[in-house]
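Sharing a structure, written as structure tokens. Questions coming.
One protein chain omitted, others in place.
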Amino acid sequence: MAAATHAAHATHDSLRIKRAGLWLFFFSETILFGLLMSARFFLEGIEREHLDQALGVGITSILVTSSVTAYMAETAIEHDRRSDAMWWLLGTIALGFIFAFGVGYEWATAEFTRHEAFGTVFFTMTGVHAAHVLSGVGLLALVAIQLGRGRFSSKDHWPISGTIMYWHFVDIVWIFFYPTLYLV
Amino acid sequence: MGSYRIGWIMAVWLIVLIFVDFSIAQWVDHDQLRFSLLTIGTLAEAIPIAYYFMHISRVWQGEVH
Partner (left out) sequence: MYALFSIAGGLSTGLIGFYLGLGLVAIVRGITGHDAYDEQVSITIGYVCGLIGWLMGIGMWGAWGREWFGLRTYWRKAPGWQRYFTFSPDHKVIGIQYLVTFIVVFLLAGLGAMLMRWELMESGMQLFNHDQYNAVMSLHGILMVAVAVAAVIGGLGNYFVPLMIGAEDMAFPRLNALTYWLVPPVAAMLLATPFLGGIEHGWTAYPPLSVVTDSSQILFGLAVITFGLTSILGGLNFIITIIYMRAPGMTWGRLPIFVWSMFVTSWMALLYTQGFAVALLMVLLDRIAGMSFFNAEAGGDPLLYQHVFWFYSHPAVYIMVLPGFGIALEVISHFSRKPLFAYRYAVGGLLGILGLGGVVWAHHMFTSGMPNYLHGPFLVATEAISIPTGLVFLAALGTIWMGRLWLRTPMLFGLAVIFNFACGGVTGIFLADVPTDIHLQDTYFVVAHFHYTIVGGEIFGLFAGIYYWFPKMTGRMYNEKLAQLHFWWMFISFNVTFFVMHWPGIQGMNRRIADYPESLENVNLFVSISAFLLGASFLVFIYNMIYSWIRGPVAEANPWAARTIEWQVSSPPPVENFPEPPVVRGHPYDYGVPGSVHAVFPGAATIPAGAGGGQ
């Protein structure tokens, strides 16, 4: 009896532990991105270089929309609607790719080079962020494949939730990076 | 409030704020004011995402099912 309740506690706890661990990881990553942001202000103050404003607001909207679709995917799996969740996940992946292409296009058409100070911080910040976006796309693809194979349900969907939390985190980082690079 | 509805409301809220931020950047000329307004706008996007999308309160409240 005592052992049984202990085991029940253990599974409940283990989800809680994973969630808290992931948050700590985000916290730690926040410092990483925060340092890059401070480097931008340290080197350039709040000067802003000429950037393609329409492209900036466009890719930001796309990434934020992908966060909404990711949330919808998680909500769907929490209600055991597997095929809905699958479509939302695929939509998120597609939006992630569009965002990455947008950044690539910005890189290709930028009016400054990486050898000058603003270019240095711009390419580093967008580059580190894009690496996170691409790894997020990879993780989403992995959970989508497993979802397609019939894993996950409302009782067991931590890998989906964790990945989507990561996706939201990457989105929040961009929400800070976008004004830092384009608007300030 | 249904979970899906939260998603739609958030979608509208975030898109509106992106364009508010964008407009602030175009039309506010005073450096410090622009910086402060953008900071507020950014936080107004990030905090609801952390709360509604990332379920930060489950860290201390436990899982809800």
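Quick notes
Should a chain be cited, it is by its letter among A and B, assigned in written order, with residues numbered from 1 in that chain.
FYI, a residue touches a chain if its C-beta (ideal position, glycine included) is under 8 Å from a C-beta of that chain, and two chains touch if they have at least 3 such contacts.
If you're wondering where the values come from, they're calculated on a predicted model, not measured in any experiment.
Contacts of the undisplayed chain with visible chains (whole complex): A. Within the whole complex, the absent chain has one touching residue among A:Trp87, A:Trp107 or A:Phe123, and that is A:Phe123.
Listed here are the chain A residues that touch the chain not shown: 6, 13, 16-17, 20-21, 24-25, 27-28, 31-32, 35-36, 38-39, 42-44, 114-121, 123-124, 142, 145-146, 149, 151.
Rule of thumb we're sticking to: only the chains that are shown with their structure count from here on.
Across the complex, chain A is touched by residues 3-4, 6-7, 10-11, 14-15, 18-19, 21-22, 24-26, 31, 34-35, 38, 41-42, 45-46, 49-50, 52-56, 58-59, 62-63, 65 of chain B. Contact residues on chain A toward chain B in their complex (touch as defined above): 12, 15-16, 19-20, 23, 46, 53, 57, 60-61, 64-65, 67-68, 70-72, 75, 78-79, 154-155, 165, 168-169, 171-172, 175-176, 178-179, 182-184.
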